[in-house]
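Below: the structure, in structure tokens.
Only one protein chain is missing from this complex, and each of the others stays in its spot.
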Amino acid sequence: MLDANFFTALLSLSLVKATPLVLGAMSGILCERSGIINIGIEGMMLMSAFAGFLGAVFSDSLWVGVLVGVLTGAVMGAFLALLSIRYKVDQIIGGTVINLLAVGITSYFAVIIIDNQSLSGIGVLPIIQIPLLADIPVIGPILFRNQPITFMMLILVFVLHVALFYTPWGLRTRAVGEHPRAADTVGIRVNRMRYLDTTLGGMMAGLAGAFITLESVGSFESGVMTNGRGFIALAVMVSGNWRPINALIIAYIFGVSDALGVRLQLGDVNQLATLLIVAGLGMLIGGALWALTKYLGRRDENKVPVTQIALAVAGLVMVLAPAIVEIPETNIPFQFLGLPPYILTIIIVAGLVGNVRPPAAEGKVYEKQ
Amino acid sequence: MTTETDASRGAESKLGLFSRRVFISILSIVLSLVIGGAIIALSGGDPIDGYLGLWRGAFGKEKAVVETIVKTTPFIFAGLAVAVGFRGGLFNIGVEGQLFVGSICALIAGYAVELPPGIHAAFALLMGALGGAVWAAIPGYLKARTGAHEVITTIMTNYIALRVINWSISQNGPLRLPGSALPETRRVLDSARLPSLTDTTPPLHIGVVIVIVAVFFVYWLLWRTPLGFEIRTVGLNPSAARYAGIKVERTIVLTMVISGALAGLGGAVQVLGLLGYFTTGFNVGLGFDSIAVAMLGSNHPFGVAAGALLFGVMDAGMKTMQLRTQVPRDIVVIIQGLILLFVAAPLLIQPLFRLRQVGEGEQVSISATWGGEG
Partner (left out) sequence: MDEPVLRVRGITKRFPGVLANDHIDLELRRGEVLAMLGENGAGKSTLMNIIYGLYTQDEGEIYINGRQVEIRNPEDAIRCGIGMVHQHFMLVPVLTVAENLMLGMEHVRGYFFLDKERTIREIEALSKQYGLEVDPRATVEDLPVGAQQRAEIIKVLYRGAEILILDEPTAVLTPQEADDLFMVVRSLTEQGKSIIFITHKLREVMEIADRIVVLRGGKLVGTTTPAETSRAELANMMVGREVLLQVEKEPAAPGEMVLAVRDLRVLDDREHPAVNGVTLEVRAGEVLGVAGVQGNGQRELVEALTGLRKVTGGQVQLLGHDTTHAAPRQVIEIGTAHVPEDRHKHGLVLAYPVEDDLVLCTYYLPPFTRSFNLQPYAIETNAVNLVDAFDIRTPTVATPASSLSGGNQQKVIVAREFSRNVKLLIAAQPTRGIDVGSIEFIHKNIIAQRDAGVAVLLVSAELDEIMALSDRIAVIYKGEIIDTVPAETATREQLGLLMAGVHEAEAGD
């Protein structure tokens, strides 16, 4: 059976695992709210992870590395905007170009710069404890004892939420992504907004990249850095209905699933119990969110989203089961334990897509007729 | 606002449009090679030496030429798979996974059953195509039923396929060659191997013939059959397709099935024609490169074949290049990315060479259905 310490450690690790997903999703939100589809998040993260690592190694400062990573992201974002707006490349293909180029450039220069000179990393960003708050049981270690980019992620989620819905910039961004012509007719420079927002979005992906090399791994190795997290971030964004706080919640489910995978490889938890918890949590939160969107968007007053509530309840039972009954030991290959996030993504995207509403003008070039 | 006939565009001959496209593709390739050369030079290498190495690796000896042809084959299969998807309005990033599934299905069919030579190979190829088709049908079905965008779902099915296959060839995995220290599978029976036209290594297996048939088949399918008409109509305007009585959902699933079958067949040909078994790293990245191949070939089967040849040349040559000149082989990926960039953004190079703008033609907008509004 599992105790409180295990859960605290697990939920804390989950937040760390969720960080690049949330940052990636916010990258997508920034771009897409203004009308530019960004499926190049993966490539932007990869480039920034690489550039950030080099920046840190050559300057011997992790913080300079973070800065380089973020700036690299900004350049990548601006590049996507340039392709989409100036050169009218189909935005999904533009993102694919970025992903392909990122793989090529990082692996080529990784050989030339890192392997040939046998560069090694200079460690990772230190853990920061917020005095007093960090001592609160359970919540303290999870929220107030973290590395800096994780903190930044939490702050940025709320900053972006407020900025998007309560400031002139946010209002203009949303207008540009929904109805660019309307924005244009009241004197808002549509494409200028899109350049700005996509560049900011690139910076978010850049921070996610910096997280990978400078806060999490501490080194750069071609081919194993991003592992599709840029794409999972997209699924997070879609299922969070292009809202930063929803993205945080959904990314956290993925984080839990990831963290459990880590604990499993360490072999200190019961496999079946873990799978039950992950699948259960996914069903619980997914079902609840789904039910909520259904309920809020309902046309018929008496219609209750029964299926979705049942899904959530079943999830709750599965999460609680390991704490109540003894779960037998099993031997599931570790490759399978990594599957839940992918399957979860498919389920979320397939299940929610009818209920979410993307910015109406995304993917379309805005031209003055 | 005012839509009046632009006569010059209306009268644009098909041939003129075609040759302009070809010209742009060639320019893209040249420009990418130049930039790639600059990168090599900047990072301390000798670009001319590097490209010479590449050339020698691809065309140096008879063996090199065979290798180039053999390497081109899977690019054609995968490129056709992507192109069929694009024509049907679907961005099938899952070709990578469908190739793997096709390989594995052909492998299992190749060692688990005993059949007479020839028939066995045909059966294994069929199973490979079937495997790819089924694996592609899942995201196709999800798209048709729920509107889940295939870009996300196919990327996820890629990871799932990869993980499951990695498990199956890991220690104690069901496909692992008993007693081997390496992550490799059992061998297919000789009766399932594709016959070779030469006795070189790699062999010039008859997969090369199959792929040529596939190129013509795809052309026939898309432009000479009612099903092809349906696929292209759905790709260009799903609303109009529905209006015209075409079953859009069914067509989406069928497009994915055909696309996946081509990818699966490609994977099967690789396993049955080359190694005779499957191992980690086999064909990795092929599915992604094929996106560039399809784009390079304007999603036309003949164009795909030409684009694939270019990729085959680079792939065959890069080993020699790295060996002889110390230029890392990953430069090829950069060049490929650049080619895709220039082909996808003709506006980037048009001003450089003062070209007239290419007409819209039958271009599919992939972004149109993002987020499930289709």
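Chains: A and B, in written order; residue numbering restarts at 1 for each.
The criterion applied here is as follows: a residue touches a chain if its C-beta (ideal position, glycine included) is under 8 Å from a C-beta of that chain, and two chains touch if they have at least 3 such contacts.
Everything quoted here is computed from the prediction, not taken from an experiment.
*Asks:* For the chain that's not shown, point to the residue among A:174, A:194, A:229 or A:243 touching it.
*Replies:* A:174
*Asks:* Which residue among A:118, A:185 or A:331 touches the omitted chain?
*Replies:* Here the residue in touch with the unshown chain is A:185.
*Asks:* Of the residues in subunit B, which ones touch the absent chain?
*Replies:* Missing-chain contacts on subunit B: residues 1-7, 9-11, 14, 223-226, 228-229, 233, 236-237, 239-247, 359-363.
*Asks:* Touching the absent chain: which residues on subunit A qualify?
*Replies:* 163, 166-168, 171-172, 174-175, 178-179, 181-188, 299, 357, 360, 368-369
Simple rule for what comes next: only the chains that are shown with their structure count from here on.
*Asks:* Roughly how many whole angstrom separate the Cα centroids of subunit A and subunit B?
*Replies:* Each chain's C-alpha centroid was found; their separation is 29 Å.
*Asks:* Hey, which residues of subunit B end up touching subunit A in the complex?
*Replies:* 1, 39, 43-44, 91, 93, 142, 145-149, 151-153, 155-157, 159-160, 163-164, 166-167, 170, 173, 288, 291-292, 295, 328, 330-338, 340-341, 344-345, 347-348, 365-368, 370-373
*Asks:* Residue numbers of subunit A touching subunit B in their complex, please.
*Replies:* Result: residues 37, 39, 83, 86-94, 96-97, 100-101, 103-105, 107-112, 222, 228, 231, 234-235, 238, 333, 335-336, 338-339, 342-343, 345-346, 349-351, 353-354, 356-358, 362-364, 369 of subunit A touch subunit B.
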